[in-house]
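All protein chains but one are shown at their positions in the complex.
Going in written order, the chains are labelled A and B, and every chain counts its residues from 1.
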Amino acid sequence: MISVIIKDLYRYDRRFRFAFIVLMGIVILSILSLFSPYDPSSSYQVPVNYPPSVKYIFGTNSRGQDIFWMMTFAIRNSLLFGISTALLSRVISIFVGLTAGYKGGVTDRILMSINDSFIVIPLLPLLILFSFMFKDRMNLLFLSVVMACFGWPWDARLIRSQVLSLKEREFTRTAVYSGMKALSITWREHLPFVMPIVFATTINNMLWSMGLEVTLAVLGLSHINTPTIGTTIYWVNQHHAFTAGIWWWIVAPIVISIFLFVGLYQLFVSLNKYIDPRTRLLRIGG
Amino acid sequence: MGVLKVEDLKAYYMTDIYGIKRTVRAVDGVSLDINENEIFGIAGESSCGKTTLIKVLSGMVIPPLTVISGKVLYNFKDENINILSLDKDELRKTRWEKISYIMQGSMSVLNPVRKIYKTFQDFVEAHQKITKKKDFMRKVRSHLEKLGLPREVLKAYPHHLSGGMRQRVVIALATIFRPNVIIADEPTTAVDVVVQRGVLQMLKEIQEEQKNTIILVTHDMAVHANIANRVAIMYAGRIVEEGRTKDIFESPMHPYTRYLIASLPMIGDKSDKVNIPGAPPNLANLPEGCGFHPRCPYAMDICREKVPPLIENEDGRRVACFKGRDCGK
Partner (left out) sequence: MRMKMDGEWHALRGETVGNNEKLFSIKGVTKVFTLGGLLTGSKLTAVNEVNFDLESDNPEIFTLAGESGSGKTTLARLMLHDIEPTHGKILYKGNDVTKIKKKKEQMQFMKEVQPIFQNPFETFNPLKRVDRYLYATTVNYGIADSRNNVERVIDDALKSVGLSLEEIRGRYPHELSGGQLQRVSVARALISRPSVLIADEPVSMVDASLRMSIVNLFKELKEKQGVSVVYITHDLATAYYISDRIAIMFRGSIVEMGSVEKVLGNPLHPYNKILKESVPKPIPDEKWEEKINLSMLEVKEFSKVGCKFAGRCPFVMDICIRENPKDFFLDERVVRCFLYVEKK
């Protein structure tokens, strides 16, 4: 099933083709991290500040690390971070959105008040505070969980409004008169309409969380010894790489993150169009 | 005098999504001759192609709708217009001044945040400069008066008026330039029966006074019976019968028309009504030959292979059926 979808999209949608190739490349890079000859947390393994050459494809940095292999770890960690934050917050937002939308009444109002309070909390200052409080225990997983707890409210509202409008449609009444229970109706009748939103917000969330991680890392507030795109840039700043003329050290993470972000965005747009109930209808011949 | 001539028009919707190609043959060879000073009705069900026909007649051919072949020629006193060859600006000029359009659902024409008189101003300004505002307002008021609309309407917002009143305002808008042709697309389907009567009477009066042509498209046969001079019946993208209203209702010739007339319910009549077997065809998947043959009780072999041509007989009636006059014998 999935392979059919991918094949269809690959053949007919130029955007998807581009996104697919780029993201495949990035995923391969991150898998390569399993074969790295160097331990990512160690330093001064190789000669310092060598420009890109055949031996060191991306060159080496001021800490004596091979930039290519460091990048494979960085990409892997950033990707995993983004995916885990997005998935965790999806779970929360779907649960809150569906329940608030279907139940309505008091439940809805309570959930939405909680929702709106979370939206209002300014995240960056809070994260900075957390990083000072939990300086040593602030590893990537912890950060991911914290972000997931703040990344759900916008999307929960979106899902809720979609459910609210679906409730008014006639086929919901038919389902009720066919004896279906409320939960069953929400899951089986309404979810196909909600899926495009969930999907769109997943990728959106990934982009947001990865961006925020970069911000934190550059400020030195994340776990600086774990290689991620953000921490790489932190070290670049620490060693004043730009003024020292070691351009290859900063170009690598920036170029990679551009490809990652653009690729993800294109994937999101093309898949969204595909899943949209309206084009879906045209596809099955409606 | 002919005011509109349609010659063998074919207009299809062609889509290509993720490799699935579909061709919907909405208008599949339509020829019409519509005269000046008449109300010409086009009748047909929801999937017969009449909406697409109207789009082409008013020049709104936007992809995926494509005109494959045929001509649509308007003939006004001082000019001939081939509407399919006009560019955007010429089209804009022609619309509303020569050819205007009344659609179902009046709210979409009336701007909900502007008072009615401002909407009139907007429409007129798109075509002519309004030099003297007072003269303009006087003209608008007298136009409304002639149509039986109270002048308080001008100062109101659309949502203050009832549905029927809105529809009549839309008709006033459509006739302010005294166009030669008014195309009315299901003008009364969204309104109540009593309001429908008022709206149709208004249309009739306008036509009698301005002596122009109204092309009335609706699936409601009783409406055609009441105000149309001639009626054309559309089925599966083609015209299957055309003639004077009285003739069509009293002696329908095409099997589809005969079924349609026989199945119309009426107050005072409790006799059993027939239903037409089968279902209207899918325009993306039309049968070979005559579009009606799967449901026709008189279908012959030739009906399944060739499309019957629309042939005119001595009385001015046109029927597209291989049985023609002998239908039912």
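In this section, a residue touches a chain if its C-beta (ideal position, glycine included) is under 8 Å from a C-beta of that chain, and two chains touch if they have at least 3 such contacts.
Since this is a predicted model, take the numbers as computed values, not measurements.
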(request) Based on the whole complex, identify which of B:G29, B:P179 or B:P280 touches the chain you can't see. (result) B:P280
(request) For the chain that's not shown, point to the residue among B:E152, B:E288 or B:D315 touching it. (result) B:E152
(request) Tell me which residue among A:G105, A:P122, A:G179 or A:G245 touches the hidden chain in the full complex. (result) A:G179
(message) One chain isn't shown here. Among B:S142, B:S162 or B:N313, which residue touches it?
(response) B:S162
(message) Across the whole complex, list the residues on chain A that are touched by the chain not included here.
(response) 169-171, 173-180, 188-189, 192-193, 277, 280-281, 284-286
(message) For chain B, which positions touch the chain that isn't shown here?
(response) 45-47, 150, 152-153, 160-165, 168, 192-198, 200-201, 219-223, 225-227, 245-246, 249-250, 256, 259-261, 263-270, 272-276, 279-280
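The criterion applied here is as follows: only the chains that are shown with their structure count from here on.
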(request) State, to the nearest whole Å, the distance from the C-alpha centre of chain A to the C-alpha centre of chain B. (result) 53
(message) Quick check: in the complex, which residue numbers of chain B touch chain A?
(response) 15, 17-20, 22, 284
(request) Note which residues of chain A are touching chain B in the complex, please. (result) 8-9, 11-13, 274, 279, 282-283, 285
